[in-house]
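Some notes on the structure that comes next.
Here the complex is missing a single protein chain, while all its other protein chains stay put.
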Amino acid sequence: MKLIIAIIQPHKLEELKKELYETQVNLLTVSEVLGHGRQMGVTEVYRGVKETGNLLRKLRVEIAVNDNFVEQTLKAIIKGARSGQTGEIGDGKIFVLPLEECVRIRTGEKGGTAIG
Amino acid sequence: MKLIIAIIQPHKLEELKKELYETQVNLLTVSEVLGHGRQMGVTEVYRGVKETGNLLRKLRVEIAVNDNFVEQTLKAIIKGARSGQTGEIGDGKIFVLPLEECVRIRTGEKGGTAIG
Amino acid sequence: MKLIIAIIQPHKLEELKKELYETQVNLLTVSEVLGHGRQMGVTEVYRGVKETGNLLRKLRVEIAVNDNFVEQTLKAIIKGARSGQTGEIGDGKIFVLPLEECVRIRTGEKGGTAIG
Amino acid sequence: MFKKKKGLLFILLLFLMSFSGTVFAQTNAPVPKIDSGDTAFVLISAGMVLLMTPGLAFFYGGMVRRKNILGMLMQCFIIMCVLSLQWVLYGYSLSFSSGNGFWGDLSWFALKGVGLDPYPTYAATIPHQAFMIFQAMFAIITPALIIGAFAERMKFSAFLIFIILWATFVYDPVAHWMWSDGGWLKKMGALDFAGGTVVHINAGVAALVTALVIGRRKGYDNKPTPPHNLPFTVLGAGLLWFGWFGFNAGSALAANGLAVNAFVTTNTAAAAAGLSWAILEWLHNGKPTIFGTVTGAVAGLVAITPAAGFVNAGSAIIIGLLVSVFCFLMVGIVKPKLGYDDSLDAFGVHGIGGIWGALATGLFASKLVNKDGANGLFYGNPHQFIVQLIAVAITIGYSLVVSYILYKLVDAVFGVRVSEKDEVIGLDLTQHREGAYTLVE
Amino acid sequence: MFKKKKGLLFILLLFLMSFSGTVFAQTNAPVPKIDSGDTAFVLISAGMVLLMTPGLAFFYGGMVRRKNILGMLMQCFIIMCVLSLQWVLYGYSLSFSSGNGFWGDLSWFALKGVGLDPYPTYAATIPHQAFMIFQAMFAIITPALIIGAFAERMKFSAFLIFIILWATFVYDPVAHWMWSDGGWLKKMGALDFAGGTVVHINAGVAALVTALVIGRRKGYDNKPTPPHNLPFTVLGAGLLWFGWFGFNAGSALAANGLAVNAFVTTNTAAAAAGLSWAILEWLHNGKPTIFGTVTGAVAGLVAITPAAGFVNAGSAIIIGLLVSVFCFLMVGIVKPKLGYDDSLDAFGVHGIGGIWGALATGLFASKLVNKDGANGLFYGNPHQFIVQLIAVAITIGYSLVVSYILYKLVDAVFGVRVSEKDEVIGLDLTQHREGAYTLVE
Partner (left out) sequence: MFKKKKGLLFILLLFLMSFSGTVFAQTNAPVPKIDSGDTAFVLISAGMVLLMTPGLAFFYGGMVRRKNILGMLMQCFIIMCVLSLQWVLYGYSLSFSSGNGFWGDLSWFALKGVGLDPYPTYAATIPHQAFMIFQAMFAIITPALIIGAFAERMKFSAFLIFIILWATFVYDPVAHWMWSDGGWLKKMGALDFAGGTVVHINAGVAALVTALVIGRRKGYDNKPTPPHNLPFTVLGAGLLWFGWFGFNAGSALAANGLAVNAFVTTNTAAAAAGLSWAILEWLHNGKPTIFGTVTGAVAGLVAITPAAGFVNAGSAIIIGLLVSVFCFLMVGIVKPKLGYDDSLDAFGVHGIGGIWGALATGLFASKLVNKDGANGLFYGNPHQFIVQLIAVAITIGYSLVVSYILYKLVDAVFGVRVSEKDEVIGLDLTQHREGAYTLVE
C-alpha cells in the first residue's frame, strides 16, 4: 500500500476529484497549506510597503491506495492538477510514501480491504 | 519507529487523547482536514440551490511512536475514535508509515529517545 | 529520497527558511497544526472558568529532499528552529520518512530531478 | 406544495386588506402637536434598539463553536422577523391596550386605531405608532436574550414555536403589568425605567428554566467551550453598548433632561461594570480578559436599565461595580459548581443583573433625578425597596412557571432537543444545511 | 511620476479655490426657519444611509470566495469616495437643479448656490445642504448594489470608470425624472418614496446587463459558490436593516408622522419578507437558512422602499410576504435554469424586488396614509397602477440600454474582465496586491 501526497493548485481540486473518481479512487483527505516552490509569489503591498509573500496557497491531498492502484492514481492526479496541456510553474508535486498498515476505525479491518 | 496518522471525527479528539494518555502516548500533532470517504456529506443549500458538499470536517492526528508502542496505540485510537460499539461510517482510518529517523530539535537527540 | 516533516514554533519559520536557503533547500510546504508535547500549554480562562488548553500552535513544515541532502537539511532545521543556544521545551521534532517516488505535476518528471 | 403556499398567501392577502382599512379611522382624527425633536429621538432610538439584536447575535455567535454560529444568528434574525409581525398584529395590543388586569384586549389588533397622532397616555409629543415601534424593538430583543441558555442543542422548529408562545404568554402580560396604562405593577408603584423586570429578569429566568429542562450539552464538563471567534463577541458588545443608549435614553420618549440622565447613567454603569469585572478577574485569575470585560459591561447595561431614569451617575457607578460582583460569582463560581449548562450565561448575566438592577432601583432612586419617579431606600423610602422586591418576585415566579409550562408543551408536541448525532455535527448543517466558513478553498 | 501627481494637485487647488468662493453667494441670502428636530433627523438618517454601503460591502463580501472579499470591500469603499465627490461637484446639480426634461444643468456645479438655508422646493425646514448630503448617500449606494452581479471577475480600473459613467448617465438622469422639481415622471404622478425605481430597479437592471455581457465566472456551474464567511453577510444585513430606517424614514425629510409611517412599514416589510423566504425554503428545501432569511429581509426592504410613505403596515406585510416569493423563484429556480451568472443576485433581489415594490405602490398606496400621495388600485384608483407600470418600464428600458452602451464602451477602451489567470488567483492579490486573511502565522 502507498500513501500518495499531492500538493496542487487550490482551484484544481474539483477537476482532480473528477479524474480520481473515474479511476475508482474516491477516498481522500484534503487540507490547506502554504507552499514555497519555484513559482514566484505575488508581491503584496501594505500601507505602501512591499512584502514579498513568497508562500502561496496550495492544497495538500492525501490518498492511501493499494499498490496496484498507484499508477492510475498518479496519472489521474497529473491529469486533474496540471494547468492546460503544458502545465504551469506552481502546479505542484506528488509524493509517494510506503504505507505499512491501514486500519478502518469503524470495523477494525486492516490492510488492503480497509483502504477503500 | 512508526508515524501513525489517524483521520478521525472532530468531536472524538478528547476521548482519543484520554485513551492515548492511558497508554503513555501523550505526544501528538493535530490539524483540521476535509475528508471524502464513504460517509455522505450533508447537502447544503445556498439561496435555494443545492450543493452536495461531499467533503466533511475531520481531524488528522499524527503520532510518532517506537515500534513496541504501535499495537497499543492503534488499539487506543480505535477505542477513542470509534462511535459507540459498532462504529459509524465516517469514523475514519489509521495509516501507519515507517519512520526512519526522529530528531528532537531542542537537544538534537535522535531515534527512539527523541520520540518521547 | 526522504520526506522530512518538522514541527516547529510558529515564530521560527522565517529563520528556518533562511537557514534552509543557505543549504540550497528552498522548496517546502507549511501548514498550521496544534501540538501536544512536553511543553505545558497556557491555561486559558473563559468567564472565570479555567481551561487547560494543552494544545499549542505549531507549524508543520514538509520538505522532500534527495538522500544526499538529508543531513544538511536536518542541521539547517535544527539551527533555524532551536530557541537560543540551549533550545527550549516546545521547539519541536523532526521526522524523516522514506520517500519512494516524487513527481512534478507540471512536467511529469519523476524521481530525484522532480524533487527540486 | 407551492399550491399550499399560494392558498395560504391568498388568505393572508384577504385578511390583511381588512387590516389595511383599519388605519383609516385614525388618520383623520384631531391632531395634537407632534414635537419633531422628540420624534426624531424616539425613531432613531428605535433603530438603535433594532440594531441590538444583530449585536446580540454576534455577542452570542462568537461564543459558540464554529459549527453552531449560524444557528445563533438565525435564531436572532427569525425573532426579528416573527416578533415584528406578532407585535403589529396583536402583541402591541395585548401589551398596551387597556384590557384587563392580566393583559390587554385585541382592540388594537392589527394596529386598529394606532395611528400617527400622539397617544398622550403613553407619549404626548410623538406619533402613537412611534411609541408602538419603539416598544416593538423591546419585544424583539427580550426573547432573543433567552437563546443563550439553550445554545447549540435546540431544534429550530421547536425554538420558533416556543419563542412565539413565550412572547405572547410571558412577555406581553408582564409588559402589560409594568408599563401599560393601569398595569397593576405600575399602579403598585414599581419602577422599571427601561425593562429590568419586563426584559431582563423575565428573559433571564426563562433562560434558567430552559437550560435546566433541556439539559447539558453533550460533553459539557462544567467549562465553557472556548469561544470560536471572540472578536465577534466584542463586536456584538460594541453594538449592544451603542444600541443601549437608544434602549435606555429612548425610554424617556422625549429628547429632554430625563433622556440625558438615562444616557449618562447608562454609559457610566456599563463602564463601572466592565472595569469591575476586569478587576475581579485580575484578583481571582491573575489576568483580566476582554471576554470578561465585555461581559461585565453588558451586565452593567442590564443592571442600569430599570434605574437609568431614576438614579444619578454616582449611583450608576455603584450599581455597575456591584453587578459584576454578583454576576461574576454566579457565572464563574456558582454555575460550575451546580453544573447546569446555561451555555452563554443568559441567566447569569441578564437574570442576576436584572434582579440586582430592579432592587438597586429601590435603593438608589431619587426624586431629585426624576420627580415623577420615587425615592429609594437610601433616600429615606424603604417602601420603594419592598415594592421592587415584590415586582421582582412576581416576575420571577410568573416567568418561571409559565416558561416551564410552555417548554414542556412544545417538547411534548415537537420535541425540543436535536438528536445527539445532529448536536455533534452542529446546528448549522443539521438545522439549516449551511456552513459558516469555508475550510478549504 | 510624483511630478505628474503634484501638477494635477496644483490644478485642482486652483480650481477648487474658485469652488470655495462659490459658497459666498448663498450664505448671506435670507434665512427661512430651520427646524432643529427635522435637521437632526435628516442628518442622522444620512449617516445611517452612509453606513449602509459598508454594510452592503460585508453583505456581499461574505458571499464571495476568500480570495475576492477585499475586491468587494474595495469596490464599495472607492464608490463611497468617488461618488461623494462626483455628487458635490456635479452629480447633485445634474440630478436636482431644474435644467431640462432629461437632467439638470450645472447651475449648482460645485454646490454653487447650495447653502445652509432651506430650499423649500425640496425641504422647507432643513438646510439645503442637508437635503443634498442625504441624497448623496443614495447616489453612493445605488451603483454599489450593481457590483454583486459581476463579482469576482471585473478589472478594478474598468469597474471604476464604468461606475462613474453609470452614476452620471444613468443614476443622475433617472433621479432627475423622478425626484427633481418638475421631473417628468414625478409630473406624470409616479410614486417612488425612497427609491424603488431610481435606486433598485435602476441598479438591478444594470446588474442584469453587466452579468450577461461580462459572462459567467470560470467554473461556474449554475450553483452559488459557498459563501466564505456567512457571518459577515449577516452582519451586513444587520447594518443594512438599521441603515434602511434612515433611507426610508429619512426620505420624509422631517421627523413627522410620515417618517414614522415609513419607519413602521419598513420594519414590517423586512420582517414579513425575511419570514416568508425562510418558510419558502422550509417548504422547498426542508430547512430554512440564515442566508435565505437575510436575503429575504433585504428583498423586503427593497420592495417597501418606494411604498414606505404611501402604504400602511398591513400592506407592508403583503408586500413583504410576496416579494420573497418572486425573488426566491428568480434566484432559486429561474436563474439556475437560465444559467446566467448574476453572482450575488443583485438583479434577483434588487431588480425583482424593486419592480414588485414599485408596482405594489400602485396597488396599495392610500391617501389615508399620505394625503400628498395617491390612491392605488386597491383603493379604487387603477390609473395609479398604470402610471407605476409606465415608470417601471421606462426605468428598465433606460437602464438596460444605457448600462449596456456604457459597459461596451468601457470594455472597448479598457477591457472589463480580468485575465483567466487573475480570476483564478483572485481579485485581492491580482487587483489590489493584498490578502484578506493570513493563513499561517
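The letters A, B, C, D and E name the chains in turn, as written, and every chain counts its residues from 1.
Here is the rule we go by: a contact is a pair of C-beta atoms (placed from the backbone, for glycine too) under 8 Å apart; a residue touches a chain by one contact, two chains touch by 3 or more.
Values in this document were obtained by computation on a predicted structure and should not be read as measured data.
One chain is not displayed; in the complete assembly it touches the shown chains A, B, C, D, E.
The missing chain, though absent from the display, is touched by one residue of D:53, D:168 or D:289; that residue is D:289.
Touching the chain that is not shown, out of D:135, D:268 or D:343: D:268 (per the contact rule at the top).
Of the candidate positions E:127, E:148 or E:373, contact with the hidden chain is made by E:127. By the touch rule set out above, chain B reaches the unshown chain at residues 10, 13, 30-32, 59.
In the full complex, chain C makes contact with the omitted chain through residues 9, 11, 14, 32, 34, 42-46, 53, 55, 57.
The chain not displayed touches chain A at residues 44-51, 53.
As a working rule, only the chains that are shown with their structure count from here on.
The chains that touch chain A as well as chain C are B, D, E. Relative to chain B, the chain whose mean Cα position lies farthest away is E.
Should one ask which of C-E and C-D has more C-beta pairs in contact, the pair is C-D.
Looking at which positions face the partner, chain A and chain B present mostly different ones, since fewer than half of the interface numbers are shared.
Note on chain placement: the centre of chain B and the centre of chain C lie 19 Å apart, centres being C-alpha means. Inter-chain centre distance (chain A to chain E, centres taken as mean C-alpha positions): 44 Å. Residue numbers of chain B whose C-beta contacts span two or more other chains: 31-32, 34, 44-46, 53, 55, 97-98.
Those residues of chain D in touch with two or more other chains are numbered 433-435, 439-441. Shown here, the protein chains touch in all possible pairs.
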